[in-house]
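Excluded from the complex is one protein chain; the other protein chains are retained at their positions.
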Amino acid sequence: MAEQHNPNHYYVPAQSKWPAVGALGLLLIAFGAATTIQQSTGHVQSGVPIPGWLILMAGIGTIIFMMIGWFGNQIDESITGKHNAQLNHSYRYGMLWFILSEVMFFAAFFGALFYARNLVMPWLSGDDVSTHDWLWPAFENSWPVLTTPDGKTSTTQMLPWGLPFINTVILVTSSITLTIAHHALQAGKRSTLNLWLFITVALGATFLFLQAHEYHEAYAEMNLTLHSGIYGNTFFMLTGFHGMHVTIGTIMLIVMLGRCLKGHFTNENHFAFEAAAWYWHFVDVVWLFLFCFVYWF
Amino acid sequence: MSKQWYKSGAWLAAMLFSAGAGAETQFNMTPGVTDNAHRAYDLHMAAVWICGIIGAVVFGAMFYSIVKHRKSVHPKPAHFHENTLVEIVWTVIPVLILLGLAIPAVKTLVAMEDTRDADMTVMVTGSQWKWHYKYVDADGKDLSDIGFYSLLSTPRDTFENYGGKTTEKSETYLKEVDKPLVIPTGKKVRFLVTSEDVIHSWWVPAFAVKKDAVPGFINETWTKVNEAGVYRGVCAELCGKDHGFMPVVVKAVSPEEFQTWVADTRTAMAEAKKAAEADVDRVWAMDELMKKGEEVYLKNCSACHQATGAGMPPTFPALAGSKIATDKAQIPDHIGRVLKGKGAMPAFGAMLSDMEIAAVITYERNAFGNKTGDAVQPKDVKAAR
Partner (left out) sequence: MSAVIHEHDHHHDDHHGPAKGLTRWLYTTNHKDIGSLYLWFAFTMFLIGGLFALVIRAELFIPGLQLVKPEFFNQMTTLHGLVMVFGAVMPAFTGLANWLIPMMIGAPDMALPRMNNWSFWILPVAFGMLLSSLFMDGGAPNFGWTFYAPLSTKFGPPSTDYFIFGVHLMGISSIMGAINVIVTVMNMRAPGMTYMKMPLFVWTWLITAFLLIMVMPVLAGAVTMMLTDRHFGTSFFDAAGGGDPVMFQHVFWFFGHPEVYIMILPSFGIASAIIPTFARKPLFGYASMVYATASIAGLSFIVWAHHMFTTGMPLAGELFFMICTMLIAVPTGVKVFNWVATMWQGSMTFEAPMLFAIAFVILFTIGGFSGIMLALAPADFQYHDTYFVVAHFHYVLFPGAIFGTIAAVYYWLPKWCGRMYSEKLAKIHFWWSIIAVNLTFFPMHFSGLAGMQRRVPDYAIQFADFNMLSSIGAFGLGIGQLFFFYILWKTIWGGKAPKATAQVWEGAEGLEWTLPSPAPYHSFTEPPVVK
């Protein structure tokens, strides 16, 4: 079906049930999550007779079902050559703009970190004389904030040069190995591709394992928790959302590995692989910022 | 005639009444009674005029065109669609106009934010839905023993006109409090504004002072009132259900009168303290407690827990039939809850006397169908403090 690359043809997909399934899935997830949280507070919303987590699980199941169906559909179309160059471009642009929106999501939390650190801390500790003298006389400025202004929680700093640094090295390396894999794909060297892609996945998994270990240590030994004031808040929200993104990225790479092993993709046509790779690089760059501003400075 | 008709008649009457009773209608911003308020007013008027003139020119050109360049009059349209010079001109002119506005605005802003060299300091604390004023110092003298809450004094009956009820509403409707803030004229008064729960905003239009009360932070602002008088304002930041019922009233008096007021207030406070101590020593009879309790309840508690004690679950729990208000074993908890608060329940320990708290607790335990027969005495409250 080579003529599909003729630019005079437009590609228009037929009807699809997957978006509607996806909307249903999101409804169940959102409603289920909110209900779970509500039920955990002891306020049981009337009209929701079943546990929220069941709804949540049903939603996640629906979304997985949708992803399998929708992506399966895409893969079929791609393999049978229904996609054309223009559509490929659309996917690429789409992915890039999606990544920009993800960047802005992290920007919100980095914004909170910088605001708290560079403005709120000095105000509470004396730059704002009245606030300090009247409300938080005992509070002293330091970053990380080890004792909260109300003096109720104390914690310890997570030092950068241990585990976090190792994790930095791992992630940067994984970006390199992924690029090697990509070049191998472009050059048609399938076994090299599979090897380096596998190494990348393994590095991602190691990162996650170490991150989990770090969290465990923070909770069990350092009293650094999500509850320990603005330092713990920003620490866990930023690293947590990052970790979530690494998890998603790793799953994407595992799927790509599976598809590579199955012999999908051609030297030129491998958008899905590229999208996963971009995502991975994005996650990597976010980590570099995290390492600098959450752990190091 | 059916009841409905009667009701709508009442409505109509209410409508006419309120329209007729309308005060002298104010269209514009108040010029106020402080230098800063005058400046804000002048800036506002300058902006109004500038916008008015630009509007007249732009809309004038447009209407001219609408009249003269309609198809019936001007059937052959021109075809020009670019002119760099014109574009530059109408970029530069607005920039110049804006500069003309920005310069006085910057000057005024700098002056307004300058809280240095105050003669006197007052701490203003907002909480749902009342203001607390604490005098810090004046002319170097410590005034920190003076402090009080300031609550809406319009009875709820006056504004709760459900079901076609009509009530007489005064000129100062919704803008009257039990105890106004008193400050001297001609002195630079610095306000330290903060909050105990959500964000409120302390606003007196006549001073051009509006400052958010942010919990955990103190914002500073100031005023220097030129004319004695009573100035009314409101809470200007949505702060929950009774945001509309949280007025600010400031009485500006001459410095001499202010001295007298301080002395009087101190005497009154000393007397009240003595009376409160006497209250604690005395054992109160049930009906005395109930009477006082109802009064305290309606003023301080009914906004949340409702006059019927039914509350507004799940946000504001019902007290009618509530375990804490009916179980004898929980009397200490009940006292503790009112004294110290919990979550969105404010602490009343600093606001009410032992006697008042004892009375309101007794009331809660014996009103709304709670028939415990418990009489809580002020000394119990004192012991729990």
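Observations on the model:
Order of writing sets the chain letters: A and B. Residues in each chain are counted from 1.
The criterion applied here is as follows: a contact is a pair of C-beta atoms (placed from the backbone, for glycine too) under 8 Å apart; a residue touches a chain by one contact, two chains touch by 3 or more.
Keep in mind that what you see is a predicted model, and the values were worked out from it rather than measured.
Contact with the omitted chain, checked across B:Leu98, B:Ala350 or B:Ala383, is made by B:Leu98.
Of the options A:Trp70, A:Phe165 or A:Phe198, the residue whose C-beta touches the omitted chain is A:Trp70.
Interface residues of chain B facing the missing partner chain: 11, 14-15, 18-19, 21-30, 36, 39-40, 43-44, 47-48, 51, 54-55, 58-59, 61-62, 65-66, 69-71, 74-83, 86-87, 90-91, 94-95, 98, 101-102, 105-106, 108-110, 112-113, 158-162, 164, 166-167, 169-175, 193, 197-199, 201, 203, 205, 208-212, 214-217, 219-220, 233-245, 312-315, 343-344. Even with one chain removed from view, chain A keeps its contact list with that chain: residues 4, 7-20, 22-24, 26-27, 30-31, 33-34, 37-38, 40-41, 43, 45-47, 70, 73, 76-77, 82, 84, 86, 89-91, 93-94, 97-98, 100-105, 107-109, 111-112, 115-116, 119-121, 123-124, 135-136, 145, 148-150, 152-153, 225-227, 229-233, 237.
Just so we're on the same page, only the chains that are shown with their structure count from here on.
Of all residues in chain B, those touching chain A in their complex are 123, 192, 194, 216-218, 220, 314. Every residue of chain A that touches chain B in the complex is listed here, in rising order: 43, 123-124, 128, 130-131, 134-135, 149.
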